[in-house]
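Dropping the structure in here first, questions after.
Every protein chain except one is present and positioned as in the full complex.
We just call them A, B and C in the order they show up, numbering each chain from 1.
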Amino acid sequence: MSEASGLAAALAGIASLKTAEAPDAKSGCQGLHTVGREAIVEVGRVFREAGYMLEMLTALDMRAAEQAMHVVYQFNRFGAPDRHRVRVVVPAGEAVPSLADLFGSANWYEREAFDMLGVRFDGHPYLVRILTEEGADYHPLLKDFGVAPAAAEEAAGG
Amino acid sequence: MKETPPPPANATTEELLTQLGPLVHLDVLENLLNQARARSLWPLTFGLACCAIEMMAAGASRFDMDRFGSGVFRPSARQADVMILAGTISRKMGPVVKALWDQMPSPKWAIAMGGCTIDGGPFKYPGQYAIVEGADKIIPVDVYIPGCPPRPEALINGLLMLEQKIKAGKKFHV
Amino acid sequence: MAELIQIASDEDRDTFYLNMGPQHPSTHGVLRLRLHLKGERILSAEPIIGYSHRAHEKMAENRNYIQFLPNPSRVDYLSGMIYSIGYCQAIEKAIGLEVPERAEYIRVICNELNRISSHLLWFGTFLLDLGGVTPFLYCFDDREKILDLLDLVSGSRLTYCYGRFGGLVNDVTDDFLEGTARFCTAFRERLREYDRLVTQNVIFRNRTIGVGVMRPELAQQFGITGPCLRAMGMARDVRRDEPYGIYDRFEFDIPTRTASDCFDRYLVRIAEMEQSMRIVEQALAKLPDGPIMAKKIPRKIAPAKGEYYFAVESARGHFGMFIVSDGSEIPYRIHLRTPSFANLSTMRTVLPGTLLADTVSILGSIDIVLPEIDR
Partner (left out) sequence: MGRIKEIAKGARSLIGSMGVTLKHLKDEPVTVEYPAERAPISPLQRNAIRLIEKEETPGSHNCIACLQCEKICPSNCISITGYRPEGLAMKRPETFDLNFALCSECGLCLDVCPTATLGYTKVYDKAGYTRADFFHDLLEEYRETEEQVVEHLREADRRKKAEREAKRKAEAEAKAKEAGDAQ
């Protein structure tokens, strides 16, 4: 328990971090946070020192509603789950500090988020495409990808 | 030789071969060779996705492709006769498949196993960016086996159909 | 290219790059490894993935929740049942749908059978990589028996689409129940045989003991899950830590080892098959009668606006589904957190310093499925 409260205290020390009240059980998380992008490395460090792992990292294309991308980090610890979802809102086209120095897994996760959604990570050692074909110039999971060309293709000869 | 018109400049290898034909015709020998080829098809050890597991199952004890002389999976393209395309060909993989095909010595055949290699299968949708919609867009395919994934019996049936095709030689039309 | 030229002009001329894959018999699919070698010793290794990228996540945004049902079992085709049913459970939790008891028990039986079949396939191919052909044939023989059973209930051998929101497609038959019970008895005997055939084998031991040790700190750094983590001595299993379905009703152990080498990962998986059978037998004994589909299934499957996360334990580790809904029938985003992605990314730190021949046993021992990594 002391570990969890230590984590809470450390998180409270981060100025831009906002924690949502009592998350719904359906969210699968014990803590939901939003943080400014300059503080994400600090948050990562807090979680790492508390023995958490970076379980998942992905991004959401929210440009239609908020003109921004959401980068979602999910930290969890071994043993009884204590899952924290940390969200960073980035204006479209801007970069987020990389966690690759803190977590080994962040390296590939960030590359994937870059490949799929075009989010750039500052300080990443090797930010190149990971899944799509060589020479690809698109970010497939963006909401405006594949809509218009597909319709055109259908009309042309599909 | 003089009568043969020169092949068009942009002809593919396949077209060239059909046009020129073999330089020496040895029908009896050729037939004999075809009989031998058909009964010792060595597939390339090459799995792309889900279907590869069924391909392995076809090679294992229950179905045993060895009964048809096809159980000798070769890890090197240079020793293989038949390429079983088992699984989705992604666009990143496309050039690799082509390179492997080019590395195989002639005569060579290809079996497209599963819906994905026939024309994209379940992964085909308007706007798909990741896969090659059909193996025959990259390499010539001889036998198609539908299913997702096809049962090992279907693969064996496909192999037998390929055997028929080979044995029939050039007289065979599809 | 630039790297190559630079190396050539370096004083260290006896290093070279070796490209392993995407077509290589022991990379288990279409993985490509770029190895930098000095003689037989690996200086650095970079796995290159994406050769099996099939755009599952984009497909999710193009169809409704029901139409995404065939996809999860194709993400990881070796434990397709677990993925397919896990996806159903995730959506059921999101929309608050209760599943009948009988369906829950059948789901557990099928999941555990699928886990055994997945481990069996891994076992066979791992041994094949190390040069042993005989165990492969035995494993596939046993695996066929499981596939027959699953075929009997679901109609597919590999890529099941057996789960539905609120239950299952078909009820099980007596043939299936008897067959499963029979299989469990027979398979116990087979496991003992495998032990004699493989575990005691000197060549196998020499090629796996002390090979590919993952240092414990890697677990946190890379988020390793599944049998690889349990071979490090950490008894973490989603089925135990955050029970989903009815896993909290069964008694089973989480096998662990401590050396974290290839041999331990092998032993953990063998022990897991044993535990899976325990679960299957308990579920068979308790299987209640009743319907297999929930009574009231909403016509439109549309979770309320929000974000959902649901995790299941696949044969390879922690499989998480992050589902973002905007309240409509079409998912806004489904992100799949797959275990092998994290497990494979450790290769950059595990492989350097080992011998080239050991790469095969290390890669084999972490049990990767490429489409699950590339999605």
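As a working rule, a residue touches a chain if its C-beta (ideal position, glycine included) is under 8 Å from a C-beta of that chain, and two chains touch if they have at least 3 such contacts.
Since this is a predicted model, take the numbers as computed values, not measurements.
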item: Where the missing chain makes contact, among the chains that are shown; value: B, C
item: Which residue of C:36, C:63, C:278 or C:348 touches the chain not shown here; value: C:63
item: Which of C:152, C:235 or C:356 contacts the chain that the document leaves out; value: C:152
item: Interface with the undisplayed chain - residues on chain B; value: 61-64, 67, 115, 118-122, 124-125, 134, 136, 142-148, 150-151, 153-154, 156-158, 160-161, 165, 174
item: Interface residues of chain C (partner: the chain not displayed); value: 63, 66-71, 74, 134, 138, 141, 144, 148, 151-156, 159, 161, 164, 169-170, 193, 196-198, 200-203
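The rule is simple: only the chains that are shown with their structure count from here on.
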item: Of all other chains, the one whose Cα centre sits farthest from chain B; value: A
item: Mean-CA-position distance for chain C and chain B (Å); value: 30
item: Centroid distance [mean C-alpha coordinates] between chain B and chain A, Å; value: 43
item: Length of the line joining the C-alpha centres of chain A and chain C, rounded to whole Å; value: 24
item: Chain B, residues touching no fewer than two other chains; value: 90, 92, 126-130
item: Interface hub residues of chain C, defined as touching at least two other chains; value: 50, 53, 55, 58, 374
item: Interfacial residue positions of chain C with respect to chain A in the complex; value: 49-50, 53, 55, 57-58, 61, 93-94, 218-223, 229, 234, 236, 241-242, 306-311, 318, 320, 322, 324, 332-333, 335, 337, 341-342, 345-346, 348-349, 374-375
item: Parts of chain A lying in touch with chain B, wherever the complex brings them together; value: 131-134, 138, 140, 145-147, 149-151, 153-154, 158
item: Of chain B, residues touching chain A in the complex; value: 90-92, 94, 126-130
